[in-house]
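This is the structure I want to talk about, given as structure tokens.
Shown here: the complex without one of its protein chains, the others still in place.
Showing chain A:
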Amino acid sequence: MDWKKIATPLLSIIAFLAFWEFIVWANNWPNYVMASPSDLPAAYEKYWKLFLIDSWQTLWRTVAGLALAVVFGTSLGMVMGFSRTARDALYPLLVGFNAIPKATLVPVLALLFIGQHDFNTVLMAFLISFFPIAVSVGIGLSTLEPEYRDILGALGASKLTIFRKIALPKTLPEFFGALKVSVTLAFIGTNLVEIISPHGKGLGSLFQSGATNGDYPLMFAVLIALAFLGIVLYYAVVALEKVFAGWAERPAS
């Protein structure tokens, strides 16, 4: 890894923070309109314990929801990829479900599973993020050229063997493409529940408490922490992609 790869994004982040600081300073905005980056270290220092605990809460529920989405989305994608009938039957349902703004589901879930805060949050992260995975796996499998199936099918290999040796690895690049979208969605789902139905856990609720107390630096500090966590999650997926589907990367020219 060469230094440019790290320095370039780092510089752009520093430039962004400087720009933010400058805008706040130039407009002479007080803290209750807009906090500036220089206000944030104080907030982190004051609440560092809460940040750690709540980040962990947000993180594990996002990852759990995403894991469910991967299992369920992949299974659903397999069913849709292998069966035309299933595809025709499920597609409109899925598209319809995906079109529902997920914020409307928060009260529904809260009523369905009263008091099950962790469960509700994980469920939302899952519900919001399985769609891209299901669609990409489904499309990847259904568009597999017949020759790819035939090279093993002609030898009498089972459907499962063909899936394991050919279809699955061949759809991995599409799968990871979808996972990058899904990880962000799952993260949004978690925070949605944490903010809308606050129950004292997660970065979303920390943001809420900042809002109720008029602690603007805290609110912005949470936003930055969220962005940071989002970046970590995203690049974790990128790292996994490199390991499992690195072959799909075209050499830079």
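Note that in this section contacts are C-beta pairs under 8 Å (C-beta built on N, C-alpha and C of every residue); 3 or more make two chains touch, one makes a residue touch a chain; residues count from 1.
In the analysis below, contacts and distances are computed from a predicted model.
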Per UniProt, the name of the complex member that is left out, chosen from "Pyruvate dehydrogenase E1 component subunit alpha", "ABC transporter ATPase", "Spermidine/putrescine import ATP-binding protein PotA" or "Ferredoxin-NADP reductase": "ABC transporter ATPase"
Which of A:Ile166, A:Ile188 or A:Ala211 contacts the chain that the document leaves out: A:Ile166
Candidates A:Trp20, A:Tyr91 or A:Tyr148 - the one touching the absent chain: A:Tyr148
Missing-partner contacts on chain A, residue numbers: 145, 147-148, 150-157, 161, 165-166, 169-170, 172, 245, 247-248, 250
